[in-house]
Structure formats: C-alpha cells, structure tokens
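Shown here: the complex without one of its protein chains, the others still in place.
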Amino acid sequence: MSTAGQNDPRFTDVGRLVVRCPDRPGIVAVLSGFLAEVGANITDSQQHSSDPSGGTFTLRLEFVLADLAGRRAGLEQRLAALAGEWGMVWRLTEASRRPTLAVFVSRTDHVLQELIYRVRSGDLPAEITCIVSNHRDLEPVARGAGIPFHHVPVTPETKAEAEAAALELVGGVDLVVLARYMQIVSADFCSRFPERLINIHHSFLPAFVGANPYQAAHDRGVKLIGATAHYVTPELDAGPIIEQEVVRIDHRATVEDMRRMGRYVERQVLAQAVTWHVEDRIIVEGPRTIVFA
Amino acid sequence: MSTAGQNDPRFTDVGRLVVRCPDRPGIVAVLSGFLAEVGANITDSQQHSSDPSGGTFTLRLEFVLADLAGRRAGLEQRLAALAGEWGMVWRLTEASRRPTLAVFVSRTDHVLQELIYRVRSGDLPAEITCIVSNHRDLEPVARGAGIPFHHVPVTPETKAEAEAAALELVGGVDLVVLARYMQIVSADFCSRFPERLINIHHSFLPAFVGANPYQAAHDRGVKLIGATAHYVTPELDAGPIIEQEVVRIDHRATVEDMRRMGRYVERQVLAQAVTWHVEDRIIVEGPRTIVFA
Amino acid sequence: MSTAGQNDPRFTDVGRLVVRCPDRPGIVAVLSGFLAEVGANITDSQQHSSDPSGGTFTLRLEFVLADLAGRRAGLEQRLAALAGEWGMVWRLTEASRRPTLAVFVSRTDHVLQELIYRVRSGDLPAEITCIVSNHRDLEPVARGAGIPFHHVPVTPETKAEAEAAALELVGGVDLVVLARYMQIVSADFCSRFPERLINIHHSFLPAFVGANPYQAAHDRGVKLIGATAHYVTPELDAGPIIEQEVVRIDHRATVEDMRRMGRYVERQVLAQAVTWHVEDRIIVEGPRTIVFA
Partner (left out) sequence: MSTAGQNDPRFTDVGRLVVRCPDRPGIVAVLSGFLAEVGANITDSQQHSSDPSGGTFTLRLEFVLADLAGRRAGLEQRLAALAGEWGMVWRLTEASRRPTLAVFVSRTDHVLQELIYRVRSGDLPAEITCIVSNHRDLEPVARGAGIPFHHVPVTPETKAEAEAAALELVGGVDLVVLARYMQIVSADFCSRFPERLINIHHSFLPAFVGANPYQAAHDRGVKLIGATAHYVTPELDAGPIIEQEVVRIDHRATVEDMRRMGRYVERQVLAQAVTWHVEDRIIVEGPRTIVFA
C-alpha cells in the first residue's frame, strides 16, 4: 500500500467496509451489530448473494465514525476476530485517503484528459502520481497538469526491461490505469497488480478482441460501437468487465468517424470504472464483477 | 385488502419487509437480528437514509422463511412490538400473493395490451381483475384476455355517479391503474386509493402538464419526448413520480409521429412502474418516491 | 412477388424509388429532373455515397404522384432506359401495397405478439399471411389473431422435407421473418429469400454467436445485453446487420433475468428491422446495410 494520497476533508471519518463470506443467516446482524456497538452510523449498505443457499455473500457498508483514523487499529482487530469465525475476507478503508494512480498512455490524450479533469474537479477522489508513456507526445499534457511524466520506450526486444523500468517508476501505487496504452502488458506485470490494473478496450467486449476494433466493427457493419473497462488478466481482453457503454452509429460512419465518436465513450467508461474502483465499489467474483454503484 | 390474488408457486415462502423509521444507529442490527433469530435467510436488502443525521431511514428486505404463511401472525406481533420501540412504519407481504389490479382505459389499447402481456408472461406478478372504460372500444380486448369489462360512461354531469359506480365495481382491489384513461379523477376518488392509484402521463413531467402534451411538445420543438408514471394526487399531474423515460425525435416528427412513437415509451414506463409497485419496491416520501429497483 | 397485400388508403399515390449506381456527378439532377417532369412531388429524399470518388451512390426518394398505379408501367419503362444509361439498379414500389410476411416461430411468443400488435395498430404496414412453427404452442395466438397457422415439425432427419413443406406453405411471400424460430435454416432455404429473410439473434452480434447467448453473456460478465436483427445468409449469425439495441444489466442479473429482460429488446429490434424493410428503407451493401431511417 502506498503512503501517498492526500486527505480529502469532505470524507473525514467516513469509512467503508467490504466483506465477502459464505452466505449464512445472521451475517448481516453480526456486522451491523458490530458497527452499531462501536457507535458507527451506517449511511449506505449494499449487499449481494450469489446464491441464497450455499453461495457467497458480499456486503459493502459506508459509515461515519468519529475519530475513524484513531480507532482504526481497534476496529481491524475486532474484524479479524469476526473474520475467523465467519470465514470472511474483508477490507476497511477510509474515504478521506485518496488512492494513488499511475496512468499509462500512448499517443492519444482523450482518456488522460478526462481523468485529469475528474481528479481536479473532485469527481474522481484519487491522485494521479505519475504518467508513463512509450511516446513523448503527451509530456506537455502531463506538465500542464503538474504530474511527473516518464518516457519508457517499448520495442519487442526491450519489453521486459521497459516493464521493469515502469514497475520501478510507479512503485507502490494503488492502481495502474491503462488509458489507451496500446501495448500488451506481460503476465508478470499483471501479477504485480491483482485487481489493481484497469484497461479500456475500444469495443463492446467480447466482440472485437485485439487490435483495431473500430476497423473490425466497420467491416462487420454493426449499428452500435462500444467501449469496455476491465481488470487486466494475462489473457488478452478477457479480464473481469467493470463497465461498458455503446453509442449508435449509422451507415455513414467511416472507421475514422467511429474512432472520433468512440473517444467520448471510452473516456466516460474508463473514468466511471476508475471512480468505482477508488470508491471501493467493485468486488471481483471469478470472471465477473459485482459493482455496488 | 383484497382476498383475491392467486398464489404463485415460484414465490412460496418469500417474504418482503418494508420499514420506515427515524434514522438511529442500530436499526439495521435490530431488524436483521430479528430475521436471523426467526430463521429467515435475507436474499435481498436495500436501504436509504434521507439524511444520516436526523433523517428517515427506509429499508426493504426480501427473505425466505419456511412456512411463512403459517408464521405470519407471529412475525407481525413481534414487528408491532419493534415498531413501537423504534417508531417504525412497516409492511410485511408474501411474494406468493399476487396483488389485484383494476385497469381504467379509454380508447387506445397499447398500455392495456402491455399489462395483459406482462401478466400472462409472468413478468408482472399480479392479476387484472377488471377493466373499466368510458368507451366500449376495448371490450373485445378484455374479452379476449378473459377479464371482466365494465362500461362506465362519463360526462361532466355524471362524473360523480360514474366514479361511484366505478368504485363499486373495483371493490377492494389492491391497485388502480389509469392506462391512458383520459379522464381527470376527483380528489375523492384519489383519497380512496392513497399510494395505490397510478397514472401514465404522456410527457416528461413537469413539462407539458395537462391535455395534448404531444402537440405542446411539437409546438415547443423539443428533441426528446417522454412519458411519466406517477401516483395520482388531487393536483393534476403533480403526484410523486415513479418512472420516466424519453425517446429521441428529430425535426421530421409530426404530432402524429410523436403519438405513435410515444406509445412504446408509455407502455414501457407504466408497466415498469406497476411492476415495482406490486413487488413492494416503492416508498413514497413526500413529493418523491424511493424505488428499490 | 406476391399479389397479396391489401391497399392502405393512407398511402394512395405515394411511391418510393430506390436506386443504386456508380457515383457520378449529375445523377441526382437526372433523377429529380425525371420526377419533376412527370409531375411527382418529392416528399423525402435520402442519399449515401460510399466514396465520392468512384464509389457507389444510393438514393431513396419518396414522392406523391397522382394516379401512381395507373402510370406505373410508363414510369418503369423510362426508369429502365435511365438504368441502362447510368448503370442503375432500382426498384419502384407503391406505399399503398402492404408487403406480405410469413413469420416462423418456435415456443416463445413475445416477438410474434409484437409483430401482430404493430400490424394491427398500423405501425407496421404489412400483412402477416401465415405463421409457421415446429411446435404447436403458439397456435392459439395465431388463431386469436386470425392468421393461418402451420405446424411443421423439424428433426435432424426431416429437416430437408420440413423446409420444403414450409416453402410450399409460405409461397410467394414478400418477406420471411424468423421470430425466435430456434432452428438453423439451410443455405438452400436462404437462397430462396435473398435479402428477404430476417432473423432476430438474442445477443449483440458479433458477440455470442450461436446457441444460448444469454448464458454466454452471463459467463463473460457483460454489463449490457443486446439483440441483433439481420438478414440471414448461409453463415450462422453473420448476415448483414439491420438493427441492434442493448439494455443495461448489473451483477444481480441471472441468466433467467437476462432472458426476461432481453425479450423486450428482441421484440423492439426485430419489429424495427421489419418495419424498415417493408418501407423500403434498407439497402444491402456487401456485409453491411444502409438504412435510410
């Protein structure tokens, strides 16, 4: 975990508890009882049962608790005890701590600009700590936003070293975002960021996996084009989907038109996915995601 | 409450508990503790706090409990005790009991046909027990669906008697649906069905209140037309909104085109609103609705 | 061409001319000059150039011409002459003549019901002359609508004979609609209805080709499910796409929920595609369609 991330005063004393465990009667009573006992006021609660008989239960609670930061260690101790009893996997986060992001880009800036805008406007409660690119084109954008920019060229021969250099540069960042990075990252790189590496693919997956999806969409004659944000796994474009959206086109749309129109879908979809991630709203469940939007 | 409504075996032993009370820490723990204690398994839970400090807390729980029907009286006794303690308003329903609907129509059949289709397909877990109309046009539709049809003509002079006759005919129905009824019902009629009288208005309210909204939309030159389902209150088209949807039009659309396109939005919006109502997903909160969709 | 199809008085004297030819300057002037000369008033005109230099030009004109039926032979003679000169492929239709449809179904009725509703309401200016099914389930629906129903069972062994029997039954119908028919039709059957055979596939093609797309969509964890109407070609689910639409789902949606929600998308998409077809709004251009909506 990174120690970076500035405090956001809007969220002081706001905590989030995300829990997964085998579904058994009583689990909600136990967790809500625990929070009531410590004096927390639950302000939002969402839950999901994969299958009421013998499935997995997932719960996300948002609560306010005076002096959350000071009392955190004590809460975690008690949660650890409950976890043993109920077979729980859990995480407790403080909303005031903004996660850190490393954004990987190539030559197009539309997704990066959107992330920068949303961070600056406060809609994306995170901090972009560095921008990494295999090209220098977007260095001025990074500089304009006051974000460190690292140029890490990649060739088929230097891919391993390039990834090693990038890993060094991003350090203990909370989330890596591939914002139209246009490079396939290695299985090893993926393994460094389990459920912490998000990509935007410029098609409605699983249609048009791989390179040049707008050309493929044009060749197939689809009437809607889309974008998909997903966690990256070693298999190309096959990781758990977080968010998708489409836009209508008609027969007049050239491949170039699709690229242009697609940019607005891509930026929206990726920004939404990253926001849900940093707000602890996503739980990966095998090949799928649970999103408590 | 009506005693009609056939049992739906899909939903045997499925219960729903909807609760409203002042927001106090511990309320979730108490209610989930209660359900755990009686052996119910919570399969869905949604909640809303209008304002975490001093606001109103609303909760909808769906659960499975063996022999729900047999144990209902006991559950209600204990809920009544909790209600006194926590200032709760609550309702407990059995999903297997399908609510009864009276549908009021005039001359156009698109919304009625949709309700009939959804009931028959099982998507709308309810029973249409009668159709009331001020015209005879849709009598064949009612007959084809095997639903009693009542012709109750209305003129400005006979409005009071007509409403009295209609009230007699619908009896203790659970919900009255105005499916393009084209008559303004009286404040007295509204008062007989508090939060149990749903209308579809063929505009995106509050735009184009009153008669002939498509003409008004055409005159104003809007680029989207819409429909709104709402609970009916004495003030025209001003009751709590349940659902709205829009569809895009362009400059070629005549008023007649809008009517034609609008039909598909109207039927979708009203059917959705009625489904949420009969599934106990809607809570009226002053001028607004909470919809646990 | 069928000689069935009743006249629709709304469309008396309304003609449609659809033309394709190599793109050359002057083509619009020639065609609009021709229509002006014969006294037709052009009420709608849409055109598309696949590529302004050396591509294909497509034009759809809608016009009003007094005594269109009587003058049709003369118009066709002159169009034939122009066609030779400009390399035009063309078709001239009278809007008042409602095309005939044969609808193939299996056991689910939602798409069929929608087609029946739209024909009856006048929104789909066509006539359903027969319903063919490999099961008897929907015979009552056909009977209720007063449409001949033909039960043509299909097994792997009897497929060829079944298709031959179906061909005999549908005769010279203008369009064959596979309304969730659930059988793969043979290449030979396809060849009998070039660009006159429309299928609804219950996924957003090219994602989830083949059987059970909702299960596949669930397994992949998509966030939108869709439907695709397309002309049928021998390659499975690969014909030119006419229309697509999607609906948002979340992690709670089971495969059964997707099937239920998908029904409303399927019926909308297929009905739209069929309407565009019978209004002469679709031109197939290789693997794509031009839709003058």
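Some notes on this structure:
Going by the order they are written in, the chains are A, B and C; count residues from 1 in each one.
Following the convention adopted for this analysis, a contact is a pair of C-beta atoms (placed from the backbone, for glycine too) under 8 Å apart; a residue touches a chain by one contact, two chains touch by 3 or more.
Note that the structure is predicted; figures quoted are calculated from it, not measured.
Of the chains displayed, those contacted by the omitted chain across the entire assembly are A, B, C. Taking the complete complex into account, A:110 is the one of A:71, A:91 or A:110 that touches the chain left out. Among the residues B:10, B:136 or B:223, only B:223 touches the chain that is left out of the figure.
Chain C residues in contact with the hidden partner, per the touch definition given at the top, are 23, 25-26, 28-29, 32-33, 35-36, 39-47, 49, 52-53, 64.
In the full complex, the hidden chain is touched by chain A at residues 110, 113, 117, 121, 123, 144, 260, 263-264, 268. Contact between chain B and the absent chain runs through residues 48, 204-208, 219-224, 226, 240-246, 250-252, 285, 287-291, 293.
By our rule, only the chains that are shown with their structure count from here on.
The pairing of chain A with chain B is characterised as same-residue: of all residue numbers used at this interface, over half are used by both copies. Of all chain pairs in this entry, the one linked by the most C-beta contacts is A-C.
Per-chain CA centroids place chain A at a distance of 38 Å from chain B.
Not a single residue in chain C touches at least two other chains.
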